[in-house]
Structure formats: C-alpha cells, structure tokens
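Only one protein chain is missing from this complex, and each of the others stays in its spot.
A and B label the chains in the order they appear, each numbered from 1.
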Amino acid sequence: MSTSAPETGPPAHDAKPEPENLTLHTQSSTLSAWLYLVCLSWQRQARVRHMVWISLALLALTALAVGVQTLSAGWGLEGRPWRSQGRWMGLTYEQALGETYVATSAIAPLGSPGAAGLDDGLLQSAWAVLQRSDFIRFSNSIFRIFVSFLLPLWSLSFGTEALGGDREGHNLLWLLTRPLPRPAIYLAKFVALLPWALALNLGGFALLCVAAGRPGLQALRLFWPAVLCATLAFGALFHLIGAYFRRPAIIALVYGFFLETILGNMPGYLKRLSISFYTRCMMYDAAGTFGVQPESPSVFLPVSGTTALLVLLGAAAALLLLGMYLFNRTEYVAAE
Amino acid sequence: METANRQQGEAITPPAPPAARKSAICNLQSAIPRPVLLFDRVSKWYGPVLGVNQVTLELRGGITGLVGANGAGKTTLLRLATGQLRPDIGSVSVLGHDAWGQPGKRLVGYCPDVDAFYEEMSGRQFVCAMARLCGYDRAEARRRTEEALALVRMTGRSDRPIGGYSRGMRQRVKMAQALIHDPRLLILDEPLSGIDPVGRQEFVALYRELAARGKCLLVSSHELDELEKLTDHVAVMARGRIAAVGTLTQIRDLLDDQPLSVRMHCDQPRRLAAALMALEDVVGVELGEDGGLVARARNPRKFFQELTALVLEEGHDVRHVETLDDSAEAILGYLLGGRRGS
Partner (left out) sequence: MGQPNLLHYRPWRGEFQEPLLGVWPVARVGLRMMFRWWPFWVIYGLGMMIFLFFFFGQYFLAWADTQVTEANVQLGGFGRYDPHDLFRILRHALKLTGNGETYRNFFWYQSYIILVILALAGSMIVGNDIRHGSMAFYLSKPISRWHYLLGKCLAAGVFINMVTTLPALVLFVEFGFLDGWDYVRESAHLCFGILGYGLVLTVTFSLLIVAVASWMKTTVPIIMTWATVFLFPKLVASMLVDGLQFHPRLRLIDLWNDAYLVGNWLLDVPPDRIPPWPQPAWYEAGGVLVVLCAACLVALVLRIQAVEIVK
C-alpha cells in the first residue's frame, strides 16, 4: 500500500501551536453576555405559565383561608369553644377562665394572702397566654402550611426549572456553546430564579401575614429573615439538583416532602441535616418570648437563631459553589 | 496521507502510521500557519463504550466532509470540537485554544442537528438573543442579526414564532445563530437533513460562499450526493476511528484491494476486452449485453495511462468511459465493509 508524503505544515503531535490572538471579538463583553443571560433566564422562567398560575392559585387559596379565618372567628382562643371533656365543656376559653377567676376569688378570703396572690398570678399568666394565643396559633398554622409545604414547593418549582427546564427542552446546548464560562452560566441561572422564588416566598408570606391581621403583621416582622434565608438555601439546593439530575423535580420532591419530613421528625441530631429545621429554629428564636416554641423542646433540640442563620446562609453559599463546580465538570449531551 | 487497511470482511482498523505521518492533513490554504481545528490523539468513552478512538485530525481551511455510518462517532467528534464534551485522552483545540474553554468557543459556530429552540421566540429574537449571549450590546447584536438573517435569506420571514417554522426555516435560523459572531470555524451537523432539493442547493451555495470568505467548515452529513457537490475532501469515520482522510480520488486510489470498476462503450467490445486483459493491473473484464464492458483494475492512475495508450495504439473507438465506484457512497461502502456501495 502506497501513501503519499505528508502535506506542508508541522505534524500536530510534535509542537503545540501558539493560540491565535483574538482580534476579531473586541466588541463583545463577557459581563454583558452574563447580564443578558440573567435577564433572559428570568423572563423564560415565566414561560412555564402553568407553574406561575399554580403558584399564584396556591397563594390565593391560602390567603383566602387565612382571610376567612381572620374575619370570622379570628386567631385567638378567647372565643373558641372548650373542646375537651369536663365542666367547661360548651364554654369558650374566655368564659372558662372567667369562671375560674370568679371561683378562686370566692374562696380567696378563706385562704392565706400568699395563696390568693399565687392564684391571682397564675390566672393572670393564663390570661396573658390567652391574649397571645392568636399569634401562637397563627405561627403554628404558618409552620404547618407555609414552612412545610408552600416554601419548599415554590422553591422547588423555580429552582429545578432554572436548569432542568433547559435540559428537558434540549435547549442547554445553546448556552453551552456560547463563549460564556460554565460557572458563570450556573450563577446567572441562580440569580435569575431568585426574584421569582423571593417574590413568591417573601411576598406570599407577607400577603398571608397581612391577611391574618395583627398576629400576622407581628409574624411578618419576626419571621421574614427566616423565610429569606430558607429561600436562599432551598433555591441553591434545588438549583444544584436541577443541574445534576436528569429528573430534578422528582429528586427535589423526594427531598422536600419526604426526607425533610422524616429527618425533621427524627429524634436526636439527625434533623439538623434538614433545611426546615434551621428555618424553624430561626422562627422559634425570634418569637420565643411570645410563647412560640417547639412541642417538645427536649426532642426538637433547637439551635440558636444566629447559628441557624449562619448555617442557612453557609449552606446556600456552599451549595452554590458546589453547583458551579459540578456544572463546570459535567458534560450535557443533547440527546439526554 | 493517512489511509486505512481493510481486510476483506473485517472491520476497518487503520494501521498505526509512522510518527512522521501521524497527522492527516487537509491543506487547502497552506498559507495558514496553524490548524484551525486540531484533534490530537483524542479518545472519548461513554461508560464502557468507546465513542472516539485515538483520532488525530487537522483542518486548515475549506470545507471538509465528515462521513460515516450511524454510530461511527461523528456526532461525538463534533461535540468535542464545540466544547460540549471533553476528551478523556488527548486534546481538541481551535486555533490553539482549548475547545472546552471560552476563547475556543468564540471561534466556533455550531449548527446542531437537534431541533430545539426557544420556541416562544421569533427567529429574529432568537438569533438576536444568541448574539447578546456572545457579549454584543443591543445595537451590535441587532446589526449582526440582520446580516446573518440576510445571509441565510430569512430577513422577511423571521418575525413569526419559531414554533410555526418549517424544517428549512428552522435550519436557516440555526445557521444564522452559528454565523452571528463571525466564527473562524463552522461545525455543521447534518445541515441538509430534511431539506428539500431546492433548499439544499441554496445551502450548498451558502457553504461555498462561506468557505470562499475564508471560513473553515466541517460538515457531517449522510447526504453523500450533496456532500460530493460541496467538497472533495472528506474524513471517513468508522467505529470511532478516522478510516481515511483526503479527497475522494486520493482515497479511492489507495484502496488497492478494491479494484476500480470502469464502464466503457466502444464499437468492438470483445477486442477491447481482450486487449485490456493483457494489462497487468486489470483483474477482470465483464461484457455487458448493451455492447459495453466493465473493467476492474487496480492502480487507477496507471490503468488510465495504459488505457489511453492502448486506445490510441490499437485504434479503438471508445465512446464512453465512466468510473462506477468513485463516488463517496461507493468509497464509504468499501471502507465500511461493503454495507453501503453502488
């Protein structure tokens, strides 16, 4: 078999050619491209209209339920009927406390002044708790609906859609073949999802609190930092899941509604692996003086609010950096 | 020139070439001192499957076709060139810059085979968005968008959402976004797939125009007839390896074990057949019913010289000479083990 002589030019393997100076592209700016990507990604998050409408519908339903409760019976226990069996069955809490006060006042002259003072102090404490019961009950409702469901769900929707949507639609290659560093693409997508996640989480939380009246406004003032930090942490986590897994929404669902629930209810220190634990700790710390606390503090083992804040922000930063690193290393094949 | 040995009935396994001849060079513009695209002993695995195997290839300019059977590794090679994949072994560089990195991507325009867009956008918006993602400001992006759309003849049709475009229009939009940043290297993956014949002619003319402007094009295609019209230089891939690189004629010449088939029509075919049998390189002659004959000969260059001399000496009235298996399809078939051929 004959072969012809090699063509002109050095063999490729012997010398590495020097990179050519890029004089053709001085008009382009990586920062400009990055900023545009943030803007484009933010706009495209809204293209999944179902997602936006479902989120708003959930918010509206929850706000409606809260508003109806506020306008009808309010959040306090004063006007609620005593539910347990006993002599106060059928009375409201306020009436039951009033009857107790009358009964103790009647027998007070027969006892010592100290005992009468103690009885009075206990009843006044009970009355103070009753007066704060609206905030406590609203807070418990917030934990049940907002922290356990709405916050993770809204964060999941926009967090996984940021990169997962492009992967599902085979559009990621348009970004990967642009002259943008990959970590910058990842960061741009995260920055773009934040307005949506924050608007729904913080804005939605504010709306619910306003709908609840006085206890809601108090809750808003105390709990908004926890909601903000949880949004950042959940957003970073779900964004990472969106970059790494093929079906990120499912993985995020498993984490958000299964692992978080299981870990959050585990005895001991295992619950400290869940984001909602630190969210609750921040909330308990902020509202501790108002009577809001875990059902079993010895089982829940809360950390201080400052620790929880640092953990949430640190987790958000660490997850973001990890995601940038993984996105830079991972190869995305268009056919997947 | 790198060639491939092909054992009859066996898969293509190129011989290990000597060190001095490791590079397979398509040098149309030898004035360019460095290769536009360089694969240097590149291998890529997908888990246990070897997608690309020790590929060394240089492109210095012009249009190069990349052909091969399904699963040969063409798309993998193109994805390596566009920085979507990283080689497990070796390196891929564009004008000296790593293809994975940002500077390398500035030099590459990619027209993929996937049919996915931002469907809610119009063609103009999409191309403009791609320009903005390259870092141009709004005015510059708009200017480049109009230029690119004019080049692909989509100026008057780009304001509808892409979701309503035909296949040809979508292909033009892909081409426009690939050209938006004036790249040195254009990677086109199946650009003619699904395009009607008129559209293909337009695209072929466009590619020639781009090559004339100094761009280097690497075109992967199954449309071998169109590829032959576009370029004579091909790289043939088989089972993750480059089986052959060069012009079709050069590759054909080197397929010594596949004698060239030449059909001839003359006034006395039997006499000519007897004379041809006497030639050393002729391995067989077949007489046809239509008065023609088909000769099979090794070493085509020498054969045609001897044929010319024979015809002149003996006065044969040869009216028609035609090579039957000089096409890309036939060459591909020989190289790929006879699965495709004329």
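Here is the rule we use: a contact is a pair of C-beta atoms (placed from the backbone, for glycine too) under 8 Å apart; a residue touches a chain by one contact, two chains touch by 3 or more.
Please read these numbers as outputs of a predicted model, since none were measured by experiment.
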Can you pull out the displayed chains that the omitted chain is in contact with? A
Touching the hidden chain, out of A:A46, A:L71, A:L118 or A:V254, is A:V254
Candidate in contact with the missing chain, chosen from A:S32, A:S148 or A:S274: A:S148
Selected residue (touches chain absent from view) among A:R44, A:R137 or A:H239: A:R137
Out of A:S28, A:S55, A:Q218 or A:T279, which touches the unshown chain? A:S55
I need the residue numbers on chain A that touch the omitted chain, in ascending order. 48, 50-51, 54-55, 57-58, 61-62, 65, 69, 73, 75, 80-81, 83, 137, 140-141, 144-145, 148-149, 153, 156-157, 160-161, 164-165, 168, 245, 247, 249-251, 253-254, 257-258, 261
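Here is the rule we go by: only the chains that are shown with their structure count from here on.
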Can you check how far apart chain A and chain B are, centre to centre, with Cα atoms defining each centre and the answer in Å? 53
Listed in rising order, the residues of chain A that touch chain B in the complex are 1-9, 11-13, 16-20, 22, 24-25, 27-33, 36-37, 40, 44, 47, 169-171, 173-181, 331-335
Of all residues in chain B, which touch chain A in the complex? 1-3, 5, 17, 19-23, 25, 27, 30, 33-35, 38, 40-41, 56, 58, 60, 79, 82-86, 93, 95-97, 102-103, 105-108, 110, 112, 114, 116-118, 120, 129-130, 132-137, 140, 177, 181-182, 184, 250, 254, 256
